[in-house]
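First up is the structure itself, then whatever we jot down about it.
Here the complex is missing one protein chain, while the rest keep their positions.
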Amino acid sequence: MTATTSQPTARNAAFAGVLQRQGAAVVLVLGVAASWFAFPHFGTADNLRSLVLQGSFLAVIALGMTFVIISGGIDLSVGSNYALGGVLAAYGAQYGLVVAIVLPLAVCSLIGLVNGVLIARTGMAPFIVTLASLLFARGLLLALTSEGATTYKVDPGSAFLWLGQGTIFGIGVPVYITLVLFALGGLLLRRTRFGQSVFAIGGAEQSALLMGLPVARTKISLYTLSGALAGFAGVLTAAYLQSGVTVIGVGTELDAISVVVIGGTLLTGGAGTIIGTLVGVLLRTLIQNVINQIGTLDSNYQTVVSGAFLLVVVVIQRLLARSRTR
Amino acid sequence: MSSATLTRDRAKVTAWLQNYGVYLAVVVLLLFNVVFTENFLSAANFRTQLVQAAPVCIVALGMALVIGTEGIDLSVGSVMAISAALIPLYLGAGPLTAIIVAVIAGVVSGLFSGYLVAYLGIQPIIATLALLVGGRGLALVIAHGQLVQLHSQEFLELGTGDLLGVPIMVIVAGVLAVLAGLVVQRTTFGRHLVAVGGNRAASTLAGLPVKRVLISVYVISGALAAVAGVLATSRLAASDPSDVGLLMELSAITAVVVGGTPLTGGRVRVLGTVFGALLMQLVQATLIKHNLPDSTAQMVQAAIIVVAVYVARERSSR
Partner (left out) sequence: MTATTEDDVAMTTAPVLEVAGVTKRFPGTLALDDVSFTLRPGEVHALVGENGAGKSTLIKVLTGVYQPDEGEVRHLGEPVTFKRPIDAQRAGISTIYQEVNLVPLMSIAGNVFLGREPRTKAGLVDWSRMYADARELLKGYGIDDDVKRPLHSLGVGAQQMVALARAVSTDAKVVIMDEPTSSLEPREVETLFEVLNRLHAEGIAIVYVSHRMDELYRVCESVTVLRDGRVVHSGPLATLPRIELVSKMLGREIKQIREEGVTAFGEEHDVEREPLLKAENLAGMRKLHDVSVSIRPGEVVGLAGLLGSGRSETARAIVGAFPLDGGSVLLAGKPLKRNKIKAAMRAGIALLAEDRKTDGIIPNLSVRENIVLAALPSLSPFGLVSKSKQDKIVKIFMDRLRIKASSPEQKVSELSGGNQQKVLLARWLATGPKILLLDEPTRGIDVGAKAEVQALIDELAREGLGVLLISSELEELIDGSDRVVVLRDGSVVGELTGDRITEENVLTAIAAEADNDV
């Protein structure tokens, strides 16, 4: 009886769901195809190689952000953590490969852990807690670099540089690392109890609590993971740039949030995919690349287009959600 | 039984801190500086402090109204940049025209975010995030990424001039603060605003013009951010859209939260917001005067935000 009345709406809802999840992918495919024809340089191996390499740093940050946003939270500290991770990696590279990786991961995870503890144990809003740690991490970075005046350089002979500059079959190592991380991330999200808890917390936190899920522990892990991944993106960037650049990462949190949302993850939590985020990152890198291809265009249009694109996606998401409830 | 009275006492202390903590902190910091900081007690120093606090204070007033409706406006810094970028384009037609154009740009930005929030039901954080990302780019596009020196004496008077011995910037901030206070306390709009923030569903059912209220607060916030952009530009004697208002959303939110307005909405504390802005300025000045670097200032600011929100979190949510 209920089945017959709800069928057309069910179909609409299913369609809305597909659009929500696959919309970005469709735009990406169309965008790549159009760019291929429009710009002679676009389809060259060099350009495509640099396109995916450029995308990989943001992708690592966005991976952590995907988890956080699915849980209904937000992490604004990733940009600062990213920069801090880079500086620490460049600094640590003096003491060898292990220090260059472990030091930034440890510090950035710790910042993420503090975020998580404050959010999960005191019930403070994620947005404000991570806003504070955005400031804190940036302050720490400045303190470590004599107010931004010191730029740690990585010794050109260091094995550490392979992480950012090495290639396998002509494609940059960061791209492979990113793909591995995304595969692991997908496994974590879809195939573990932890991942299911993340969805549950984002979908209905009160229910998750009543069902006996480890809500606080999951949240703490999430923010720690996000901090660690942001720090690791910094490590890769330091290896790529051969130095700990102090001015990177300003506004990166917004880029990360944008690509996650563009990838179909609901900002209200409870639904989202890892692959969608990857699509979102590629789409953003594509836009950046196209604006560079046009050449005559002011590079500042990049952010204008990003902002507009984010807006369009969010408005569409919202309208779809509305059509689903009606 | 004693544990019950203890928790009640704690609740009382927390409530008191929520209401008066910011004033206490300002007084304590003033006293500290009077005793430990050289040359603190001078008219020139007070002028500097107030002038520096003015733009944040103005932006924070708008932010307080937005937060009062359980919203947030991340776009304020970018709106300042847009306003700054427009000034040199219209300064030729006179300072007043330039200022009006800048403020109109702020109003339009506010209308835009307000429409997204009120009519499309998009979360404030994301609606204004889009403008934060795109707005500064737009400002830079308008200004071709250039810093422009300004030479109109009349316009520069705004940022550097005095009226009856008080800096014009401070007067503007003061007048706006008084207006904001009156609006919140004494107009139906102000009371509606607080009601909408306190309980949206109930306000809708009570027949309040919820959407109009929401759109209005974003318009006011946008306009105030534009005014702050004008003042900052005038004081700098240059239009610098790449730098003006950077991280302003952070400072403004901090001032509002430190001033005792809960992020959960339903309450707007105008005087607290003004003092919140003053407090953050004083903190920075104190650290600088004691030769502590900017890095420390940022970390201290982070700690203050956390403490303020911790104290204020009676009914927590995202």
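Annotations
By written order: A and B. Residues from 1 in each chain.
The rule is simple: contacts are C-beta pairs under 8 Å (C-beta built on N, C-alpha and C of every residue); 3 or more make two chains touch, one makes a residue touch a chain.
What you are looking at is a predicted structure, and each value in this text was computed from that prediction instead of being measured.
The hidden chain makes contact, of the residues B:Tyr20, B:Phe40, B:Tyr115 or B:Phe189, with B:Phe189. Residues touching the missing chain, restricted to subunit B, are 4, 185-192, 194-195, 198-199, 201-209, 266-267 (touch as defined at the top). Contact between subunit A and the unshown chain involves residues 2, 5-6, 10, 13, 187, 190-193, 195-197, 199-200, 202-204, 206-214, 266, 270-271, 326.
Note that only the chains that are shown with their structure count from here on.
Note for the complex: subunit B touches subunit A at residues 72, 116, 120-123, 125-127, 129-138, 140-141, 144-145, 250, 253, 257, 263, 293-299, 301-303, 305-306, 309-310, 313, 316-318. Subunit A makes touch with subunit B in their complex at residues 72-74, 118, 122-129, 131-136, 138-143, 147, 251, 254-255, 257-258, 261, 267-268, 298, 300-308, 310-311, 314-315, 318-319, 322.
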